[in-house]
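A protein chain is absent from this complex, but the other protein chains hold their places.
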Amino acid sequence: MLRYALKRLISLLISLAVASVVIFAVIEVAPGDPASFMLGVNAQEDTLAALRAELGLDVSKAQRYFNWVGGMLVGDFGTSYTYRTPVSQMIADRLWVSLPLALYALTLSTLIAFPAGIYAAARRGKPGDLTVMGATQLGIAVPNFWFAMMLVLIFAINLRWFNAGGFAGWDQGLWTGLHSLTLPAIALALPQAAILARVMRSSLLDILGEDFMRTARAKGLSRRQALWRHGVRNALIPVLTIIGLQFSFLLAGSIIIEQVFYLPGLGRLVFQAISARDLIVVESVVMLLVFAVITVNFLVDLAYAAVDPRLRSRT
Amino acid sequence: MSLLQIENLSLSIHGADILKKVSLSINPGQIVAVTGESGSGKSMTALAVMKLLPSGAQAQGAIRLEGQDLLTRPEAKMCALRGAAIGMVFQEPMTALNPVKTIGDQVMETILIHKAMPPPQALARAQEVLTRVGLPPDRFPLSRYPHELSGGQRQRVVIAMAIALRPKLLIADEPTTALDVTTQAQILDLLKGLVREYGMGLLMITHDLAVVADMADQIAVMRRGEVVESGATAHLLRNMRHPYTRMLFEASGHQVSLPDAADPRPLLEVTQVTRDYRLPRKGLFGTPGHHRAVDGVSFTLNRGERLGLVGESGCGKSTLTRAILGLKEVQSGEIRLDGQPVFSGHRPNPAVRRKMQVVFQDPYGSFNPRHRVARLITEPFHLLDTPPTGSERQDRIAEMLTAVGLSPDDAGKYIHEFSGGQRQRIAIARALIIRPELILFDEAVSALDVSVRAQILDLLAELCAAYDLTYLFISHDLSVVRTITDRVMVMQAGRIVEQGETEQVFSDPQHPYTRTLIEAAPVLPEIGTHVA
Partner (left out) sequence: MSRNLILGAVLSSLVLLAALVSFIWTPYDYAALDIPDKLQPPNAQHWFGTDHFGRDMFSMIMVGARTSIAVALVAVGIGMALGVPLGLTAAARKGSWLDEVIMRGNDLVFAFPSLVIAILITAVFGAGAINAIIAIGIFNIPVFARITRGAALSLWEREFILAARVSGKGAARISAEHILPNVANLLIVQGTIQFSLGILAEAGLSYVGLGAQPPTPSWGRMLADAQTMVSFAPHLALIPGLAIIVTVLGLNLLGDGLRDWLDPRIRVARA
């Protein structure tokens, strides 16, 4: 188990290192000098040099890369070219919207998908299964931002149950915060829940065909008991993979959904940064997203070992 | 009153008839064997008793357990019977256990699901039955997972689950088919002992007539969903009335006579061949271990000789086969065919490759499903510098298909249009088409029903006469090797422990392992003299 975790951890660190090099290299390709972009074409050469020094642009590329990575390791993401404030502070503020939104959506998606998938698998081929499968087929086809607009139209504009957008902040209380994230979370969660429910169902159906399920029935377990005691845990293994992948979709998706609801999250930050050519912010946000995805996949790998003893014993 | 009474059981699945008026009965303490080839409906009969039939199954007739009809019993009441009054053991021990639960939990589940006793006693009972089946908790803790056990040990766990509540009836569906012959003997002994000790009735489903003759008090022979003959074992074996029963027994012990081999001149020389596999590291910083799959093997195969290689799974015979074929390099030693090495440098030697062909076990996996027979059997032409084309190619295809008992017209068909036995004929045609000096038969008849197996063995004997074959016949089945080879080698743990003239080795084995193997193999009763 320890060896397995260590191996995964090393692979995590290598992925992060390679990803940071890739991101840095891509941003480096960008034409133009941030300092002259910020000060305009008429800037004096010595003012430019001073600004370059302030932004840490006056050293070699390799040196800049290591400064960037080294800074991130201690929580210093550099200084925004446009706002002249620490990027880490800007990201931290926005993260408090985007991360809860993604987690909220992941929770909703799992809570909807598990019962739906298990229900459909238990009723394979019956009307209940066909209804759930038809609904998921539709759910997969719906773009989440369009669904979000429809939710706004119905629940905010017509029924006035929710605000059409904006985020009051967590200092207004947990309930207020969650309330303003509810419609965005539903919009994000439902299409993902459709995918997850289908995976849960097909994974369970595969397991139902296994020999050990017949063994369980031969012991005297009813169909339902066999499904819960022997089916679900085995079916979780492929489902975990999808949950891991979904986290990255939800995080990316939340960037888009934030546009529908005017939420002050990472998405807003990154789009503002793109139009202002504030590349250090773009670079840092992208690195953070990639870090989140890689870390979640690492956690999923560890969860495998918890579910599957065959992985654990490969000491 | 009999323990289990099946009366006129008919079964159809989605309208297709699977069983037709099957009747049989089992008394307490009695072993009843149901036998037959694939598709005979023997496994369905067992599943019908458990009422674990596939969806769409419709059963008629009666299945009475101690007088109570099971077919009309509601599902909830069947659940109460399964595991408690009727236990079942399945064919595939590797997949019959839940991989994510410990063996202790799985044995205890049988007890707890029926609320037969409170958990502490259930634990004690689980320990007791696991000890009884030969897995004492001090050596096999209840916290073990299935993947930590061998196939035979897993089958013992399955048996422990089935007998934990001392059922009156035990059903065993091909319980030893997936196991090695020595393990098979132990499991069969265990089952016999349990029947005697608990006074259970045992319904045993098996295709292996030697096992049947050895174990059963009563036999029922099935073919295409019908019981063609049944009766007490000794009586039935003496007076086989139905021609199918006779055919089955004759095919099981089928003998062929091989033509005399030519003068011995060495063809394949294997000297001191060793092949290791790396094992996963033990511990965090341990050095990776090695598993020596083939350990200093040397032998010579003469031209025109039919050599057998027997051994149990994991003994290294597949690795040795792959090494001879040039599919795997060896760490040390040398393999020469006709004086030339199989590997030159690190690459397989094409000049040697064209002198060798192989026939594999699985008639279903041996062919690309997207190609026609003509293309399939001419694949070895790739080895030739100037492969035949045009009418010459057509003639070779036609000749080969005819030689293996198929029609030249079959060249245009796809592989799914053929049965398992026909596919094995096509595999032989593919091996023969470039007239190799040596053919390897890798468990080539092991997946076939006995009647088909007998036909393929006859075909091999014919081809030996027509084409002067030299072959290495790799098999775990001693009875087949005994009739189809001149000389035999016995392999154990990577080494060849005994080799010699086949008859000599079988009638007077020298090495203790050879003796164990031969003693463990169930023997068909002599029937020839009694056939009416």
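We call the chains A and B, going by the order they appear; numbering starts again at 1 in every chain.
As a working rule, a contact is a pair of C-beta atoms (placed from the backbone, for glycine too) under 8 Å apart; a residue touches a chain by one contact, two chains touch by 3 or more.
Just so you know, these numbers come straight off a predicted model, no measurement behind them.
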| item | value |
| --- | --- |
| Given A:A5, A:I27 or A:L99, the one touching the chain that is not displayed | A:I27 |
| Among A:L111, A:I157, A:L178 or A:A306, the residue in touch with the chain that has been omitted | A:I157 |
| Chain not shown: contacting residue from B:E7, B:D217 or B:D362 | B:D362 |
| Contacting the left-out chain in the complete assembly, out of A:A135, A:I237 or A:L279 | A:L279 |
| Contacting the left-out chain in the complete assembly, out of A:L2, A:V18, A:A92 or A:L111 | A:V18 |
| Contacts of chain A with the absent chain, listed as residue ranges | 11, 14-15, 18-19, 22-23, 26-27, 29-30, 137-138, 140-146, 149-150, 152-153, 157, 245, 248-249, 251-253, 255-256, 259-260, 267, 270-271, 273-274, 277, 279, 282, 285-286, 289-290, 293-294, 297 |
| Chain B, residues in touch with the chain not shown (by the definition above) | 325-327, 348, 350, 353-354, 356-358, 360-362, 365-370, 379-383, 416, 427, 430 |
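Note that in this section only the chains that are shown with their structure count from here on.
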| item | value |
| --- | --- |
| Separation of mean Cα positions, chain B and chain A [Å, integer] | 50 |
| Contact footprint of chain B on chain A as seen in their complex | 2-3, 6, 210-212, 214-222, 225, 229-230, 233-234, 307-310, 313-315 |
| Complex interface listing, chain B residues touching chain A | 50, 52, 75-76, 79-84, 87-88, 90, 92, 95-101, 109-110, 113-114, 145, 147-148, 158, 161-162, 280-284 |
